[in-house]
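Only one protein chain is missing from this complex, and each of the others stays in its spot.
Per-chain numbering from 1; labels A, B and C assigned in written order.
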Amino acid sequence: MKLQIDPKYDAFREEVRAWLKEALPADMAARTLQCYHTTIEDRRAWSKILAAKGWAGPAWPKQYGGPGWDEWQVMIFEEECYLAGTPMVDEAGFKLCAPVIWTFGTDEQKQRWLPPLLAGDQYWGQGFSEPNAGSDLASLSTRAVRDGDEYVINGTKIWTTDVHYADLIFCLVKTDPEAKQRGISFVIVDAKAPGVTIRPIIDIGEGHSLNEVFLDNVRIPADWLIGEENKGWGYGKLLLDNERAYSAEIPRNKRTLARLKKLAHETGMIEDEGFALRVAEAEADLSALEFMTLRAMAEKAGGTNFPVGSILKIRGSELLQKLGGLQVEALGPYGAVVYPHGATNDMPPGPAIGHGVLADFMYRRAVTIYGGSNEIQRTIIAKSYLEL
Amino acid sequence: MKLQIDPKYDAFREEVRAWLKEALPADMAARTLQCYHTTIEDRRAWSKILAAKGWAGPAWPKQYGGPGWDEWQVMIFEEECYLAGTPMVDEAGFKLCAPVIWTFGTDEQKQRWLPPLLAGDQYWGQGFSEPNAGSDLASLSTRAVRDGDEYVINGTKIWTTDVHYADLIFCLVKTDPEAKQRGISFVIVDAKAPGVTIRPIIDIGEGHSLNEVFLDNVRIPADWLIGEENKGWGYGKLLLDNERAYSAEIPRNKRTLARLKKLAHETGMIEDEGFALRVAEAEADLSALEFMTLRAMAEKAGGTNFPVGSILKIRGSELLQKLGGLQVEALGPYGAVVYPHGATNDMPPGPAIGHGVLADFMYRRAVTIYGGSNEIQRTIIAKSYLEL
Amino acid sequence: MDFALDEMQTMIKDSVARWAEKEYDFETRRKLAVGNGFSEEHWRTFAEMGWLGAGLSEEDGGLGGGAEESAILAEEFGKVLLLEPYLPVAVLATQCLLGTGHAGARELVQAIAAGETRVVLAHEEVKAMGVLSHVSTSAGSDGSINGVKTLVIGAPFASKLIVSARTSGEARDQSGIALYLVAIDAPGVERKDYRLADGTRASEISFRGAKGELIAADGFAALDRGYAHALVNLAAEGVGAMERAMWITRDYIKTRKQFGRTLNEFQVLQHRMADMLTELEMTRSALYRALGQLDTDPAKRRLNLAALKVQLGKSARFVGAQAIQLHGGIGVTEEYSIGHYFKRLTFIDSVYGSGAQHLKILAKAIQAGN
Partner (left out) sequence: MDFALDEMQTMIKDSVARWAEKEYDFETRRKLAVGNGFSEEHWRTFAEMGWLGAGLSEEDGGLGGGAEESAILAEEFGKVLLLEPYLPVAVLATQCLLGTGHAGARELVQAIAAGETRVVLAHEEVKAMGVLSHVSTSAGSDGSINGVKTLVIGAPFASKLIVSARTSGEARDQSGIALYLVAIDAPGVERKDYRLADGTRASEISFRGAKGELIAADGFAALDRGYAHALVNLAAEGVGAMERAMWITRDYIKTRKQFGRTLNEFQVLQHRMADMLTELEMTRSALYRALGQLDTDPAKRRLNLAALKVQLGKSARFVGAQAIQLHGGIGVTEEYSIGHYFKRLTFIDSVYGSGAQHLKILAKAIQAGN
């Protein structure tokens, strides 16, 4: 047993922190820390800064342009970014699609897509969910039919985050409608191709990050299918498994807790003992969850059926909602005020640090739903590990 | 709408309270308020006092010796009894069996059983549950087979409260093993008859109120079956429905809250703000539940499928457990100390008012299980009213 | 006791329900919410139907009802998430006015009930933290008011304000709070309007030497009365909103399929909905209790209302959150109704002193030996 993070990482954390202090524009950080959805301008600008530093793909292998960090460094980097208030980057592209490309793609595919992604020149969107599939991905109905050198795709994708900024969309589609999970393939679609229609979905926080994507006889070259036909389910699952240690969103939770405390001190709410006790409870939760994440990282190679990803997802998402509620509460009479997205002047009264709190609180109702609802996670735990 | 209890009942409450002050021996009250299981001696003595006053069967119709109270008076009487600390009386006999007898029994049966019950001369036990039935009463397996002028009964009953004090046991038994609910009859068994064996079940509070009853070729006269053969399920259900307004055990919850406050003031725990907030939450719960009980009483005749009994059962039992936990907590370092049942001297240190708290807390784990577990109550709510 | 509605109550309930079904469907309301949040036409209807005086005696210009009638109305309004400031104007300000006993108050109340004017109460301050007697806004001996009031719901549609201002004592003393009637456009009154999450409108209002008419020299009791009525009506609204949200959710899960089954077949969701019903009914019970004892002495009433708000807040948050959860993704979209119930229900917990703040009132009473 070794229950401490190696102190050698302290220096790395310092390095990251020092760089962020210098490289991250203050106005950009302030906008992020208000916690509205990130604007495309901030996102583009920050991607370029990261790319110039060579830190755009923290978890990427060196051969594809990553910095060659181990996973502890990646985690530390992400945590520091969140705390400093860096804009969200293209998570779908960097964390989900790129690994599929470098693991299962051909050299040509890697050449085609990885460099522009890393350089911040191309943006990606993700198309997994469908209107009638919800948490039940096995019942996808978007079809891709081979037609000579092309596939013709028809169907609808939903909850596609930020796809309105995207140049490319990676999708799970049915290539063999008879098979269930095995008939699914992983394909790339040009977001500007004929037949692609994007309908914004405004969330209850009045923000726009979600979309519905209609694919109507959209054609893609046959070599825009990654890996083998009908094996896409396995690729998706493998990568989601790799990500499972991060399901609790510790960096985001930490940032949220930090802002909650700041806010509650600013408004004076922290002096209320009952309130402080609830903040303390959330903090205790977070500290256990953080360590469970470390356990999951360390045990990653273990290959047990211990459902740590599901546990982290459940508790991390519940915590995020709890912290959101506490922030709204800390705002007192300003908790229910709508501060419009993107507005910069003529804002309603109330502390500036709290302007995005309500929108975020609303939007985060989704965290217990997406990525396999918490109900589904509980069933996974019960079935897989407890064998119920 | 009339949302106040008629003030005319205030005088009645005063009358009851005054009488209790005079009639209830102080040592008896003190023992009850410590909240161990009631001793048989206290029970006998108090039954006699009630009988002498004519208040033994508060809810009984006048013609069978009841005081002729309406249900508000019955409720007030019970509440005052609890607060004053009267010993538990023979609830199974008075509240469950007697109404079956007077509603469905013959004149001879009424004559045989009601007067001695009312006089406190005979004690009753209840035999509904069985080891393999749990909350699933429809799957009873105790059999009663007609043999001339008698029934021969074989089977096992469990969780039979206080049957070790009982002279008579009323049971649900299968008389038609093919039919499910319809093959059940309501019979009376002499607790001292040959073939009746009673095995004590000690609960985790180290108390003895529960028993297992083995019925081995026990013979009862044929006219110890109440009402019609194979109709017992309906009788039982009807009476339980009548009782549904009382499922939240408001009198017991009120007494428990009162003792919790007293205890917490005595130990000083009440000064802890976090603790006081939790007591306040319980109090708010109780006040809503109390009014829901009044709603249920007033709407009793309404005949809707609104599942108020299930709601009251769930929340009342959860509240009782919560209050129990708070009491244990209020005891501080004495919360885990075992104070033996029935001991009077050489007790471990700690406030006397708290001596029965731990035993009660332990025993009350059962309240969310018995009478149809809270899980079953939720299913009833979902199926019956929400039509899910 | 009798929980059934009498003839007049049934009539009120039915007429509001009919109006809402015809005039206040979800799409209409949604447009209004992102529009200016108020319809003069609706308000005229409220006045014509007598709803603005549902809780008033006939001599006060009402229908001859009381708090129960008003609550019945509020429950129906809650079901459709009414945007117009029924509660701030026809309950909070109106009951506060009646509580002053001021000579002109009745006349004003009659005008409000008739829909001729709208008055709201400007009392809330940033540092109040749920303490009703918190007033740091001051009134000089010449009646000039200085200070800032916040979250004055309905102010953008009001012509007059009742302003609480301190004439003596410390910020949280119950005595020394005077009430003034101030025209919304009086000199020295500066208003900043904004939209709230539930689509209603409120203002932050600065008073810089504004002058008003004194209507209560010692106004705490009137405030207390106003907020007591506001709280029970808020709870009634919450009950209506929770009930509607519950049935919308019930209907949804009976049709939505996942893994080859409709959602209502999953036991976990069945039990979740049982808990939603339970929470709703707990609040309804607490509401009836508080309604029935609205005329008891203020100290006792305060504890009843605190218990009600605690229950209301807990229930509203739970029902709102679970209504979204059971809907899945669609529940988080602005274009679908259920998210708007969540917003209203969240706001209901926080307004007029949050559930947590009211719990503290109960706890303090228990510590003091109650």
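Keep in mind that, in the parts below, contacts are C-beta pairs under 8 Å (C-beta built on N, C-alpha and C of every residue); 3 or more make two chains touch, one makes a residue touch a chain.
Please read all numbers here as calculations on a predicted model, not as lab measurements.
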Worksheet entry | Hidden-chain contact residue, picked from the options C:149, C:271 or C:327 | C:271
Worksheet, complete the sentence: Missing-chain contact among B:42, B:329 or B:360 belongs to B:329
Worksheet item: Looking at B:203, B:229, B:243 or B:299, which residue reaches the missing chain?
Response: B:203
Fill in: Option from A:231, A:315 or A:355 whose C-beta touches the chain left out
A:315
Discussion item. Out of A:202, A:288 or A:352, which residue would touch the omitted chain in the full complex?
Written reply: A:288
Response to the item:
Note that chain B touches the absent chain at residues 129, 132, 134-136, 139, 158-159, 201-204, 206, 210, 268-269, 272, 274-275, 321, 325, 328-329, 332-338, 348-349, 358, 362-363, 365-366, 368-370, 373-375, 378
Response to the item:
Across the whole complex, the chain not displayed is touched by chain C residues 266-268, 271
Item to complete: Against the chain that's been left off, what residues of chain A make contact? List them.
Response: 1-6, 261, 265, 270-271, 273, 276-277, 279-281, 283-285, 287-292, 294-295, 297-299, 307-308, 310-311, 314-315, 375, 377-379, 381-383, 385-388
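Here, only the chains that are shown with their structure count from here on.
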Practice prompt. Work out the mean Cα position per chain and let me know which chain is farthest from chain B.
Written response: A
Fill in: Most centrally placed chain - per-chain CA mean versus overall CA mean
C
Discussion item. Using Cα averages as centroids, what's the distance between chain A and chain C in whole Å?
Written reply: 38
Response to the item:
Whole-angstrom distance, CA centroid of chain A to CA centroid of chain B, is 54
Practice prompt. Scan chain A for residues touching two or more other chains and write them down.
Written response: 274
Worksheet, complete the sentence: Multi-chain touching residues of chain C, meaning two or more other chains, are 269, 359-360, 363
